[in-house]
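Below you'll find the structure, written out as structure tokens, and then a few comments.
Then we have chain A:
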Amino acid sequence: MNLITSRYFPWVFLVAVAVLPLMFASDYKLFQFTMVVVYAIAVLGLNLLTGYNGQVSLGNGAFYAIGAYVTAIMMDKWDIPYWATIPFSAVICAGVGFLIGLPALRLGGMYLALTTFALAVATPQLLKYKLFDDYTGGVQGIVINKPDAPFGLPLNPDQWLYLFALTVGAILFILATNLVRGRIGRAMRAIRDQPLAAEAMGIDIAMFKTRTFALSAMFTGIAGSLGAITIQFVAPDAFGVPLSLTFFVGMVVGGGASIGGAIMGALFIQFIPNIADEISKAAPGAVYGLILIAFMFLLPGGLASLIRILKRKPA
Partner candidate 1 sequence: MLLEVKSLHGAYGESKVLHGLDFVVEEGGVTTLLGANGAGKTTTLRAISGMIRTQGEILFAGRPIQGMATEAIAALGIAHVPDGRGTFMELTVEENLRLGSYTRNDKAGVATDLARMFDLFPRLNERLHQQAGTLSGGEQQMLAIARAMLLRPKLLLLDEPSFGLAPLIVREIFEILGRIVKESGLSILVVEQNASLALAIADRAYLLETGRFVMSGAAEDIRKDETLRRSYLGY
Partner candidate 2 sequence: MDGFIHQIVSGIASGGIYASVALALVMIYQATHHVNFAQGEMAMFSTYIALTLIQAGVPYWAAFCITVPVSFVIGALIQRVVMEPLAKAPVLASVGVFIGLLLTFNSVAGWIFTYTLKPFPSPFGEGKPLFGGFVSRHELGSTAVTLVVLLSIWAFFRFTKLGLAMRAAAYNPVSSRLVGVPVNKMLALGWGLAASIGAIAGMMVAPVIFLDPNMMAGVLLYAFAGALLGGITNPLGAVVGGFIVGIIENLGGAYVVGTELKLTTALFIIVVVLTVKPAGLFGKTLVSRV
């Protein structure tokens, strides 16, 4: 029982999730687990922005799209290796996030949600725009190749990709954990809960908000890059409102202001739709919708808060 609360737990957990699937999972299952890692990073990006900083975004799918396209274009047009595209994608998305964060500063809660929602609606159209056709491949999108394992490692491409994504994810999760536990995290939460007090304490709200936006965009963009490599394909219609809302659902279900919640949220958005899909094409949406409403009423802190509540009760 003390295993979960132990400080070594994250490391034990990491080694377990790295090794066990390689030994037992089929290639398709590995693909799914890789996508869980991808989604976990994206949801974590949204958690930082919305959960910790209180800026409600319904358009983070746009950053995911930019990350995916940066990687796809660099691999497709210039033959740059997949791993080398990720820093570019991170920097570009952080930049775009910063720029979008600037006008967002002036938008109080609801307005920001509305604007980012509009961004989500417009994203596929922008990706299809004919002036960028030469790079983006227009409606057709871009097909990219699955990378092989390097250094002659005895792993098939799916296994290698899983480990690669997991490594990137682990780095980002450690980064985020340290961030939210420290001074910056306290400032982010103070801005969310007590903006006036935060300002009085000398916190530069504008700077924190725009940088959080950049950070969130960077995480989400990296997720997009990894997602593109995993799926080996990018096309505009995959990056519309449903994608952004999927991240939103993942955030709410996992728990907004929680690092571990991002993992639970990612598991939810990866596996629940697959299960629901067997009932009807419309079922995943209905499940998302009803779950969202139910969580807002019953468990606004997400699954992470449920675990916190259960932990507090002596067994």
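How these were chosen: all candidates are chains of the complex that A comes from, given by their letters.
The rule we apply is simple: a residue touches a chain if its C-beta (ideal position, glycine included) is under 8 Å from a C-beta of that chain, and two chains touch if they have at least 3 such contacts; residues count from 1.
Predicted model, so just to flag it, every value in this text is computed and none were measured.
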Candidate number, among 1 or 2, whose chain touches chain A in this complex: 2
Mind listing the chain A positions that touch candidate 2 in their complex? 50, 54, 56, 58, 103, 106-107, 109-111, 113-115, 117-119, 121-122, 125-126, 128-130, 241, 245, 248, 252, 256, 280-286, 288-293, 295-297, 300
